[in-house]
Every structure is written in C-alpha cells, then in structure tokens.
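Below you will find the structure I want to go over with you.
For this depiction, one protein chain was excluded, whereas all remaining protein chains were kept in their positions.
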Amino acid sequence: MSIARFWRETPRRYNLGGSRCANCSNVYFPPRAVCPSCTAHRQSLGKMEPFQLSGEGEVISYTIVHDPAEGFEMQVPYALALVRTPEGPVLTGQVVDIAPEEVRIGLAVRATFRKLREEGKAGVIHYGYKFTPTQASPGPERKGAVAESVAEPTATGNAAT
Amino acid sequence: MRDVAILGVGMTKFGELWDRSFRELGIEAGFQALVDAKLSSKDLGALYLGNMASGSLIEQEHIAPLLVDYAGLSGHHLPAIRVEAGGASGAVALHQGYLAVASGAYDFVVVGGAEKLTDVPDVTANRITGATADQEWESVFGATLPGLWALMARRHMYDFGTTREQLGQVPVHMHEMGSRNPNAHYRNKITLEQVLAAGPVAEPLGVFDCAPLSDGAAAVVLGPLDRARKFTDTPVQIRASVVTSDTMALHHRTSFTRLDSTIVAAKRAFAHARRRTTDVNIAEIHDAYSISALLALEDIGFSEKGAAGRELAEGRFALGGNPTINSSGGLKAQGRPFGAVGVAQAVEIVRQLRGEAKERQVSGAELGLAHDVGGTGATSVVHLFERVN
Partner (left out) sequence: MPMQAGIVSYGAYVPRYRITPTEIGKVWGVDGEGMGIGLNVHRKSVPSPDEDTITISTEALRVALARGAIDPQELGAIYVGSESHPYAVKPTATVVAQAVGATPNLTAADFEFACKAGTAAIQVCLGLVGSEMVRYGVAIGSDTSQGAPSDALEYSASAGGAAFIIGREKVIARVHHTLSYTTDTPDFWRREGQRYPSHSGRFTGEPAFFRHVTECARRIMDVASTTPASYAHVVFHQPNGKFPARVGKQLGFTEAQMEHGLVTPYIGNTYSAAALIGLSNVLDHARPGERVLVVGYGSGAGSDAFDIEVTDQIDRYDRSVGLPVEAFLHGGVEIPYAVYAKFRGKIHLGGS
C-alpha cells in the first residue's frame, strides 16, 4: 500500500476518529461524508461531525486465521474479530495478547496500538489498532492465560555479589 | 423491454490449466457458445466480458477487445466491454448482456467470463482475490476473504446452532456433484471425515471448506426470444436478471448471518418472474466457502433461517432434490475462476434445462436459478432461467 494512501488514514487507524451525523446522531467508523440513515433527502450533507470512539468493544464474532494476509505470516495463527463498540460501529481487527483459542463471542476488548505491517525491511512501518482483552489490557495480569505455572523469582534485590 | 433467450453455451474445463493462456481459454469458451448457437459471427452486436482482476493476475488490462481480436473478429469492430464486480463479475456481465438485448440496443451478444488465477503464486492470488473485500478497513487489519466468511460462519453457529459437521457436508455434496462433471476442477468424491481432518484456513473453515483457485472461461450467446427458434430447438429464457449491492465491508452490515444483497436480489427476481422458490428445480448457488452455500440457501428462501445446514446434511438438495443444488459441483468442485463463475452457472442451468447434462441430468427441470456473490456480499446477482416449451 502506498505511503500516502496509508498516511492519510492515520488519524482513524491510530486514534479511532469517526464521525457522527448531526441529523440523527448515528456514529460511523471510519468517518463518512454522508449518513446512510439520512439519505432520502440528503439531510446529513455538511452535518457530519468528527466523533472519537472510546476504543472499548465486545467480540461479536471471531475466527482464527491460519492462512494469513500478506505481512501477517509471523503472527499465525491469529485471532480476527468483529468488534462492536458501545458507540455503535463494528470494526474488524485482530485480538492479541490472548491465546487465539480463548477468544469468545462476548469477550470484552479494548483497542491497543500495534504494528500492522511493514513495507519490507527498508520500507515504512504501518501502525494501527488491534484489540486486547479488557481484563488483561494493557498488559498481562490474567493468570488463566498462563500456559504453565510461572516460577516466581527466587531472589529480589539482595543478591549482590 | 423484450424477452431474452440464451441461444448457445460453452465453457472450458476448469482447473489448474498450466498449458493454457488467458486468451486461449476465452476464445475456446466463446467459440463453443457461438457454434452451439449456430450464429454467424457477423451477426454479433457486442461482447460483455466478466473478469475480476486481469490487471493484477496477468498484468493485462483492456482484455475485452483482446479476446475479440484473438477470436478473429477485430474486423467487425464490435463493442467489447469488460465488466468487474469481484467474484460476481461474470454474473454482472450476463446482466449487462441481458439489458443490451432486452433494450433492443443489440440483437445478439456474447457474454463471456474468464479468469487466469494460476499465473501468480497462491499467496499473490489470495491477496488479489482478497481485494474484493475492503482493503482499507478489512485487509489492512489482517482480514482475508476466507477469514471474513469464517466470521459469518462462527456467528451462524452461535445464533442458529449450525455445526461444524453441517458445514463440512457442503464440500462433500459439491464433490459428489463434481464427480459427474467432466469440466470440473475436482472430480474426486470426499468424505466428511476428510473435510474435518483437513488443515484449518480460518477457523471454523478448513482447506476443504474453501473453493480452489482455478483457471477457466465460460460463454453464452444471448438473443431476442422471438427469434430464438431460428437458432435452437430448446431456447432458454432469462426470466429475471437482478443485481444488488450492499456495504463493502462486512462489519458495516446489520447482520452477519445473512446477505441482504442476496435476499433482495432473490425477492426481486421471483417477483419479476412471478415465480416462487418452490417452482425452482435446479439452482447454482455461490458456495465459495461452506458457509456461503448455507447463507445462500437461506437468503434465497429455499431453507428457513438457520435450517440450511441440517437440510443439506439430510440430503434435501442432492441430485433430483428440492431443488437440486449445484449439479455442476459449484465453486467448490467445478472450480472458481472468479470472473467466469457467474457465466458458468448459466451454462450449467441451460444444459440442465435442455436435458444435456448427461449423468448429472435432473429430469424434467424447467426453472433454474443462478446466484453469485462478489466479495463478502457487496454484490449479489440472481438470475432465473426457464425452458421455453
């Protein structure tokens, strides 16, 4: 994907900037120039306002991808989900920081900021949203996901030699 | 608008046709259809060619005049028009041809569909076919075409109790049909156990739940119904030709367990033809993924919502069934050369209605339906064909 083509969408891909129709209050992501609910007489023309999504959401369907999209080879298998936001829009994105087989319909997630793909070794790096389980986000405190028991460090700050 | 008939049909074998070029395939299908219609090429008014991605797949754009040229018809200076609608390109080309004849703009047209998918590596082909989904808001985030259909499958299982085994019966059904079709990409029968044991592509879909990447071409000749008897003893009338659209991205739909574009297309087609789903004897439906077939059966109205998996597994749609589904083997077994699919569906229906389908013939078939989908349902096409007695 060309640099400009990706770059011009960064406010949406980085920050979940959507739009809201001032006529009917429906929220859209990505932003739309015209409201699909107010099209009969184009009441929304010129009335679409910027609207910030919270990044919260819930998985309403998911799959575990084994035959990856180009650039996602290192992440196979990965969970891909439809995520419904409380503001209304549904987004397609990866669910990370969870074992893919633990993703469920109804899982509460929130947006996180990750690398999407690189244009080869020398090219630009594209960033954007993915989702992590809300319970674990932004880091790893969930005990249930640990594959095997993790040994606690046996010594702390007093192992001076 | 005047009534339109299909006067001739033709298609190549579908499959990994390493020794055949795009040009050869297109010309073979086109000539078969012209010969079948007994139509002189000087009577042709136009060519409509369904093709999804020649520019990406064989780095050749502007392919409609190219095929006319290699068919030896460049001296006629025909209008030659390429039509693109993702995987539904062929079906939409058929719609364009239908409109052209119905309107009286042309008397006789060839509608072709052709795709050459194996001249690029699988990874590239998957990327290109994946571009029929929303590149900016789906593909960029790791979505693949099977991945998006898998999202629909998972939700269908969740909402309606559809089982993995019921999904797995779809390719079993298609391969059974394909085993009787000499043009099919796959002619081997498979078992449910094989389907379930195959490697995953995008769970719950596995390798056998996904139609293959195929090369192939198909063509039909259309003309006014009132002149059809001059060319054929068994004209088949196009009773309805409906194209619909929906949001590009799956995530913008109101439901993930149905395609509204298909529901509306089927409703409009049946209303236009003044026929009902129960009148249909045979149907060719879009089964690019197991879940696609179940959604199609429900959205067209053959099955109640949520019941398609069970009914297909019980054998309702087998040869001679109610109706017979995908006697060709469908996209799964006959093959999936994207832009050719919609035209090949018409070819199969015409052969069935004429009684020329040999060992897979459905006896007494009179009304046939063809259903094709682009992307994840941003385009749906439904055609109804009827034998003129």
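Every chain is named by a letter (A and B) in the order it is written, and numbering of its residues begins at 1.
Keep this in mind: a contact is a pair of C-beta atoms (placed from the backbone, for glycine too) under 8 Å apart; a residue touches a chain by one contact, two chains touch by 3 or more.
As the structure is a prediction and not an experimental result, all values here were calculated from the model.
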Please identify which of the visible chains the hidden chain touches across the whole complex. A
Contact with the hidden chain, among A:Arg32, A:Lys47, A:Arg84 or A:Arg114, goes to A:Arg114
Among A:Val83, A:Val96 or A:Val109, the residue in touch with the chain that has been omitted: A:Val96
Touch list for chain A against the chain that is not drawn: 10-11, 14-15, 73-75, 96-97, 112-116, 120-121, 125, 127, 130, 136-143, 145-148, 150-161
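Going forward, only the chains that are shown with their structure count from here on.
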As the complex stands, chain B meets chain A at residues 123, 126-127, 130, 135-144, 146-148, 150-155, 158, 199-205, 249-252, 256
Within the complex, which stretch of chain A touches chain B? 1, 6, 9, 13, 30, 60-70, 72, 75, 77-78, 80-82, 89-94, 105, 116-117, 126, 128-130
